[in-house]
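Of the protein chains in this complex, all but one are displayed in their positions.
Note that the chains are named A, B and C in the order they appear, and that numbering of residues resets to 1 at the start of each chain.
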Amino acid sequence: MLRIGLIGAGRIARVHARSIAQNPSTTLAVVGDVVLEAASDVASAHGARATADVDSVFADAEVDAVVICSPTPLHVDHILAAVRAGKPALCEKPVAMDSAAVDELRRRLAEAGDSAPAVMMGFNRRFDPSFQAVHDAVEAGEIGTLEQVTIISRDPAAPPKEYIAVSGGIFKDMTIHDFDTARYFLGDIATVSALGQHLDPELADTGDFDGAIVTLANAAGVSATITNSRHCASGYDQRLEAFGTLGSLTADNVRPTTVRRNTATLTEAQDPYLDFFLERYEAAYARELGAFVAAIAQGRRPSPGIEDGAAALRVAEAAAESARTGAVVRL
Amino acid sequence: MLRIGLIGAGRIARVHARSIAQNPSTTLAVVGDVVLEAASDVASAHGARATADVDSVFADAEVDAVVICSPTPLHVDHILAAVRAGKPALCEKPVAMDSAAVDELRRRLAEAGDSAPAVMMGFNRRFDPSFQAVHDAVEAGEIGTLEQVTIISRDPAAPPKEYIAVSGGIFKDMTIHDFDTARYFLGDIATVSALGQHLDPELADTGDFDGAIVTLANAAGVSATITNSRHCASGYDQRLEAFGTLGSLTADNVRPTTVRRNTATLTEAQDPYLDFFLERYEAAYARELGAFVAAIAQGRRPSPGIEDGAAALRVAEAAAESARTGAVVRL
Amino acid sequence: MLRIGLIGAGRIARVHARSIAQNPSTTLAVVGDVVLEAASDVASAHGARATADVDSVFADAEVDAVVICSPTPLHVDHILAAVRAGKPALCEKPVAMDSAAVDELRRRLAEAGDSAPAVMMGFNRRFDPSFQAVHDAVEAGEIGTLEQVTIISRDPAAPPKEYIAVSGGIFKDMTIHDFDTARYFLGDIATVSALGQHLDPELADTGDFDGAIVTLANAAGVSATITNSRHCASGYDQRLEAFGTLGSLTADNVRPTTVRRNTATLTEAQDPYLDFFLERYEAAYARELGAFVAAIAQGRRPSPGIEDGAAALRVAEAAAESARTGAVVRL
Partner (left out) sequence: MLRIGLIGAGRIARVHARSIAQNPSTTLAVVGDVVLEAASDVASAHGARATADVDSVFADAEVDAVVICSPTPLHVDHILAAVRAGKPALCEKPVAMDSAAVDELRRRLAEAGDSAPAVMMGFNRRFDPSFQAVHDAVEAGEIGTLEQVTIISRDPAAPPKEYIAVSGGIFKDMTIHDFDTARYFLGDIATVSALGQHLDPELADTGDFDGAIVTLANAAGVSATITNSRHCASGYDQRLEAFGTLGSLTADNVRPTTVRRNTATLTEAQDPYLDFFLERYEAAYARELGAFVAAIAQGRRPSPGIEDGAAALRVAEAAAESARTGAVVRL
């Protein structure tokens, strides 16, 4: 039984707390958040301890591994704290606010040496059953040579403006998931071209895009196209198509039921998409935790790792640059 | 070029007139209907002659074959007239109002001898591209041994009460098509069990059922289930499923476009079904005529023939009896 | 926290054990099965006690309610034992092997009086999210007046012949679920007509049907058609259509992913259906337990109750009679 310390007690921390509680190989030992009330709230739901002294979680003798759900600016510090404490960590995306911070992290990790405990990045979509099935079928050669990947990724509604203000921008905050999905299929990205959109007038004063079209290609010329929007009337729109020489594979949205309605004006109408990431990616979060636990148990480096986080972040920075300048950015 | 005489100028005659005009191997020569205005109306649309002297069509030296779209009580006389005139005939369903009339027809045809011209029954659904594809895949063994056929067949709206009054009842008028479809898959029917429904209170005084559930089986125990209704809010509901040991095949409804709508309350909503038989079975009527023409050209007996019409009629009579008595009728 | 005693440790008991363990309001206290090893196996997976003395479970002071998963011939005894012990029971279907046994049960329950604890029947499909959504939409009048219900229900593969030999026949063993689903939509059934099929030659010597077509109607003439098969190549085929004056609602099969495949020979190909009831109805079992717990907590009689079990059993007996005689059976 792997005893897990949870760093942070926000929205995503609750998702992980639940996965930890339901996984037969893990137990939630302690939740650390500077807001003790939040930590207690999450902890008590699963019979765990709570503390406002976040650093104490890393030192806790009853903790075997940590799941880092703190604000992004603290990720590097918390990853390093886990490594120093000799505890494997599963860290939410993105790995840091910018690539400079990642370089510093890399330098510090190098000092820790090869024996340092593993860090896994929380790119949960790699563990979505449908996306993974498409990926594995592509890897198995089912559609021949992969040529074009099309990703549609739209949130149901924009987060509060206060969140957007400190999010690092749409590419690092939202598209980062899709960049990782693109890398999941294409490997390293060679070129990035992006169009940013200001769709919702209500968000104009955030200075951030709330829509984006990004075209990526790897060195072999395989493309990935990402379409993002901060809003979608029908729910959390998460789809993917992989096209190759022998055919194509798609992963569709998920709905709460299989019900279809037929009336005088429409037929085969289904439910809106599952909304939001907690519901849509519930299985993905659980399987992500399972992969983390299995890697630790088997002494393997978990995947995706910090370099995957670093690569997705570089693509995000390149996309932001391309959206600003209009030029393709080569990595 | 096969010169065709059209017997009758009603709704279904117009469908055939159009098929004849569009088929590169046929031309519409003359339209005969006791209501000259109706005959002229259909004829003029395709540059054909019109006559109120229906018998003259059979004798017409410029006519190579006839398509019989007269009222059902006249079918037997018109089939015999065609046979006497030595002209192949395509006759709309049902072959007659009752099996006694078919026996009389058979006796008279026997007198005409084996060299008499062929008669084809207008069971158009055998020529629907989707139903035929399912049928041919079943015949090819794609789903192993056929075990259960499920037919959903609902009209968009009931015909006028005057029509119902002389229709011979739902089983001979509407279900007859589904009985032929069942025979298309099962061959000869051994047992018939039917439930009649009075669904629309407006039709209660017609004395006819406006809904029906019929269960058929052939001697080998393969079943066919038919669900009928005289109304369907979403249009002309025409579906079929063939289930066998190795899998199943379905034919879905047809819609005017492939458009799907997604809103805040529903997703993937499609158009209502094509409504009505003219639109839904346009390709089927054209291919039925093609099969008739090809059989004549090649000197083959066209299929389905009079015995198929007779068999479907016997099933219809059995269904009516079962709906009345509650007992299975064995044929 | 409701402490539950589980009666039986077979396949379906394991499903309930898992639901109990995952429900935040319930805990698995003890598992009773005459085969101690089986009881221990189920119990240990969830930290519960095991006993071969099944009767002791009812008397257990640490048990607040029981879930009865014993063989059908023991259901009546176990229901009565629970009632005598003053403990609410959730009992798997069917309530008994025949209606005579149900009559005896009723007589004995009447002696226990109105204050006897409630018994709920485990017709899990009423709690399937999709079936329930269709049901609730029908109740809400979304499709106007309900007219025809079509149920397709096929198991992926036949159970062992030894199971079939003691199962009571396909209607009581398998169709009983569909009879309850029909009653869920139609209420009391007035007429039953059934066709039994011998599809798989391997099962011929069981003497039981392995396919069935059943047509039910309530007093108002609303129909329900059930198509059963003991095998289905594509998995556990569980579908439902409710048709009414204003439209129709369908519940489709469930698949493990949303992936669709496109190749040179086919497009939009999806995964086989979830196979088998554990996977397909996982949510239904969990929600069924939730309904049981909620009814107890609120002092309500849980639904469906014993009379629902009795009614479904009567329909099953009528179907068996109709399949034998060919006549409609009126209830």
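Observations on the model:
By definition in this document, contacts are C-beta pairs under 8 Å (C-beta built on N, C-alpha and C of every residue); 3 or more make two chains touch, one makes a residue touch a chain.
Just so you know, these numbers come straight off a predicted model, no measurement behind them.
Among B:59, B:204, B:246 or B:294, only B:246 touches the chain left out of the display. One of C:61, C:140 or C:266 touches the chain omitted from the figure, and that residue is C:266.
Panel shows chain C; residues 233-235, 253, 255, 261-273 of it touch the chain omitted from the view. Where chain A meets the chain that is not shown, the touching residues are 143-144, 147-148, 150, 152, 154, 191, 193, 195, 197-199, 211, 213, 215, 217, 221, 223, 225, 227, 229, 231-234, 243, 245-248, 326-328. Residues of chain B that touch the chain left out of view are 22, 129-130, 133-134, 137, 142-143, 246-254, 256-264.
The rule is simple: only the chains that are shown with their structure count from here on.
With centres computed as the average of Cα coordinates, no chain lies farther from chain A than B.
Rounded to a whole number, the gap between the C-alpha centres of chain A and chain B is 58 angstrom. The multi-chain contact residues of chain B, meaning those touching 2 or more other chains, are 233-234.
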